[in-house]
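What follows is an incomplete set of chains from the complex, kept in their original frame.
Should a chain be cited, it is by its letter among A and B, assigned in written order, with residues numbered from 1 in that chain.
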Amino acid sequence: MSKIHENHREDVAGRANVEDTPELLAYYDDLAKLQAGALWTVANKIEPWQPKSQSVPVVWRYDDLRAHVLRSVELVTPEKAGRRVIYLNNPGRQDVSAAVGWLYAGLQVMNPGEKAGAHRHSASAVRFIMEGSGAYTVVDGHKMTLGRNDFVLTPNGTWHEHAVDPDGTPCIWQDGLDIPFVNAMEANFYEVHPNGTEPVAFPVDDMTKTWGNPGLRPSADWSKPYSPMFKYEWGPTYAALLKYAESSEGSVFDGHLLEYVNPATNGPVMPTMGASMQRLAPGLHTRAHRHTGSYLYHCAKGSGHSIIDGKRFDWSERDIFCVPSWAWHEHVNGSDSEDAVLFCLSDLPVMRALGLYREQAYAENDGYQPLV
Amino acid sequence: MSKIHENHREDVAGRANVEDTPELLAYYDDLAKLQAGALWTVANKIEPWQPKSQSVPVVWRYDDLRAHVLRSVELVTPEKAGRRVIYLNNPGRQDVSAAVGWLYAGLQVMNPGEKAGAHRHSASAVRFIMEGSGAYTVVDGHKMTLGRNDFVLTPNGTWHEHAVDPDGTPCIWQDGLDIPFVNAMEANFYEVHPNGTEPVAFPVDDMTKTWGNPGLRPSADWSKPYSPMFKYEWGPTYAALLKYAESSEGSVFDGHLLEYVNPATNGPVMPTMGASMQRLAPGLHTRAHRHTGSYLYHCAKGSGHSIIDGKRFDWSERDIFCVPSWAWHEHVNGSDSEDAVLFCLSDLPVMRALGLYREQAYAENDGYQPLV
């Protein structure tokens, strides 16, 4: 008796539409024994007309999560837990623990005087600081002090450790990693530092002071595939958004958006993950578009809402929400007087490097989606 | 009552090792309601010490498959099936219809006088011709005549159609596509040509005649992300292997290996898939190594065997076998008088572009794996 074979038929010219027959089912059995199958049974499944993301739009409200994050401090020790992190678990991506697409994200909390042991992995990571004082990160011996809305890199293969100064306050930040992607590519390696820690070997914040100067290059060489500017501070970033807004009309889809880049190449900060910060002027309602790639937004300032595939998602400062691949989306700053600023983490560098980026403007209704 | 939560514990410093308690289980329930989870329950799962591929090594023997491929001609019509293809279905990758990793492969057959309708998709494709005469492919109006062991590209976004001349013979070729990968990236689009066919608009084989000249560049510009040399013929490729073998010792892991490249950049032929042709001198037994990425070999000439993760896989002309990511492998030319030549399709360009390529030589036993 034949085993059960899937068969995805479509009655469209150029698409597979083969009826199961006893003869064919027997044939499929034979192929299965040879680790093979008939393409026409699965062709319509594996060659869809357009992408349909497995991820669903979600907004994670900081008001909901913050208490749970803080509670983890009481529930588990750093020694047992490694890190006290609540991760964002997209209902469509629970098998790979992703927030959206192949991106992992979590909220990590650390108390003053605590320090996570140094380690490294093939996954690349970013931190985006949410609250607290005294946090710092050490990447390959470069120590970076961290404040609210600062953006920090811990690239593929670098030794890194996170800590909070004894005279600081409890700190919470968002972690973002490409762990699910690197696992999918079957290329993830993990190593605990043999000494538990990597000593600070350079002046504090040296990489940002050396590389974070507009239109100016130090005499140092840099050929690694990630940015030497490990920390991007909120102050100059927000100032840049305001200057940019003075001098350009911005994008109808994104307002004034600046991409964080590797100053040695003007390319993405890391090959697998990119980030941007965008300002929505008071009252701005952007037009809808959709594009490939997975996007995780974090409201750094202000409040508003986004309409994703026709559904409204409200957000305010510290909330996180995702836009799956090829989902229509538009953003609205809910205030008529204050600007709203969105940090966004994505796999856009992957989509661009591999020629998989595609974009489409919403053509109807003056470019605005009707709510469903 | 608590739902069931996974919990992956390891008793190693720096790894998560938190025991389930009623309090924690209730906490996990609360987190799940907020589309969140505790990282320490899954950290060890998603941060493995090293890659463990879901694919298993397989050899697909042409002797086994050829009859089934030919039988598809009797079983289904091109109109109903779209294309008559038997695809290679790795036991570990049946959910995504992949031969290895995120690579799809199939054996396609076409009779003289047949022609598949023009279409295009975001997936990139290659063909490697196995037998028959009169096959040709048209890519964006460029017609290419195809012979045994010729390698042809149909890149992301190009209109393409395959056919066999009425005065040819039944033709079989291997298709290779990144369909599973592009689906995983949620970036696949599919389109049937509105007219069913794309007319030939250039002299036959013009792109290979124009771009396939050693150290010589035509006056034409080319800025597309894939190679303008759509066809790489077996004749000059094999001649090049012989010349290369005269002038270089080759690699201890791969013998004399030449990578197919985009002559406009010297980079990979397409951003998502690469290919190479390698010659194993008579009697050669390469040393074992392993690296990240997924590899699908096709024996173009000769015979021999490969040892993959300690297990021997014999192959001869037209057989196909795979080496999963991070699997140890070594190749042996079984003949003392004839050379053996392996064509290899892989996602190496992705691994390199994203900084995920890693390689390791087998250190023990003089570099040769013991058979298990």
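The rule is short, and it goes like this: contacts are C-beta pairs under 8 Å (C-beta built on N, C-alpha and C of every residue); 3 or more make two chains touch, one makes a residue touch a chain.
These figures come from a predicted structure and were not determined experimentally.
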{"item": "Total identical subunits in the assembly as filed, 2 in place", "value": "4"}
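In the analysis below, only the chains that are shown with their structure count from here on.
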{"item": "Turning angle required so that chain A lies on chain B, C-alpha fit (0 to 180°, nearest 5)", "value": "180"}
{"item": "Euclidean distance of C-alpha centroids - chain A vs chain B, Å", "value": "28"}
{"item": "Partner chain A, residues of chain B touching it in the complex", "value": "12-18, 23-24, 27, 30-32, 34-40, 42-43, 45-54, 58, 60, 64-65, 68, 71-72, 75-76, 80-91, 96-97, 101-102, 104, 106, 117, 119, 121-123, 156, 179-180, 182-192, 196, 225-226, 270-272, 292-294, 324-326, 347, 350-351, 353-358"}
